[in-house]
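With one protein chain withheld, the remaining protein chains of the complex are depicted in position.
Now for chain A:
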Amino acid sequence: MGKWIIPGAGVIWLLGCFLLLIEYDLETEVALLDSVFFSLIFLGGVFVLDRVFGLFAPKGKNVWLLFAVPFFLSLMGVLVHFYGLSWWYEGEEVYLGFLSSNFYLRWAILALAEQLVSVLALVVSKLERQEEIQKREAQMLQLSKDAELAQLRQQLQPHFLFNSLNSINALVISQPQKAREMVLQLSEFLRGTIRKDSQTWISLEEELNYLKLYLQIERVRFGHRLEVDFEVDQEFLSIKLPQLLIQPLVENAIKHGLYGVTGNVKIGISGKKEGSYFLLEVDNPFDPESTSAEGTGFGLSSVERRLFLLFGRTDLLEYGPEGNLFRVKLKIPQFQ
């Protein structure tokens, strides 16, 4: 319970008792002592009950404790109060008569109040525990989300790396300058995938530059077969988006383009504003006749998962064949 609730209840209890006793024509001093003592007993009871039911929640067979504990505690309280004051004011017959006449009334009031306090303590502790659990769950979720995001982002196709190294191997003798260039491009690309500040969003311009780096490497591998067409307006270059969201889409398009059809492959990448979204489209040639050997692949599902983790939505990525093209549409929330 809140820090101020118990002392506050004590003060109210004290004031109530005192005024009531004055009303019963008790002397101020006697009324004050009586009410202070009674309040302390009340506070002691509240303290004990708060401790007991804050830590221990009676369940099933033990529910009777929720009623029995305040019942006996209040009985003990009024007995202590009664005998304490009887001893203190020994011989003052009028007051002692008053004290014994309202013994059961006091017990009833104290029992009722403590009963209420017990139930309250129980409810509050339950709520607190629930809140605690929720907080911990939220933390766990965030942690696993971060880990999964990092893992998804770093999911590098290992054969991309091996094939690139193979190309470098081939270039070393015939075109050493080009081999060196490719080593640098590949390093820069790899550095991008293991960037530490992975949670920060980057500008579209940065993402596109990164994409171009990737495409340069792929161009070395596949030569003239691969052509890429960029169509993104200058005005969008400054918009922000999560890192490495577009690259897997392009990688997927290249993979399916290059392995799905023979001959030259043209990958189209375009970006525009659509409502409150930045809409990015990636398309690759597609042969409706042939079945891919390995389905839509890991690329798209990993982007879908990331979008869900980032935005909690599953409707931001759409894909499917459109005639002789396979088109992927990515919507990134922007322009609020």
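By our rule, a residue touches a chain if its C-beta (ideal position, glycine included) is under 8 Å from a C-beta of that chain, and two chains touch if they have at least 3 such contacts; residues count from 1.
Criterion: contacts and distances are computed from a predicted model.
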- Between "Fe-S cluster assembly protein SufD", "Response regulator", "ABC transporter ATP-binding protein" or "Formate dehydrogenase subunit gamma", which matches the UniProt record of the unshown chain? "Response regulator"
- Message: One chain isn't shown here. Among A:L66, A:L85, A:L110 or A:V220, which residue touches it?
- Response: A:V220
- Note on the structure: Cross-chain touch to the chain not pictured, restricted to A:S167, A:Q185 or A:Q247, is A:S167
- Query: What chain A residues would touch the chain not displayed?
  - Reply: 158-159, 162-163, 165-171, 173-174, 220-223, 225, 258-262, 287, 289-291, 293, 295
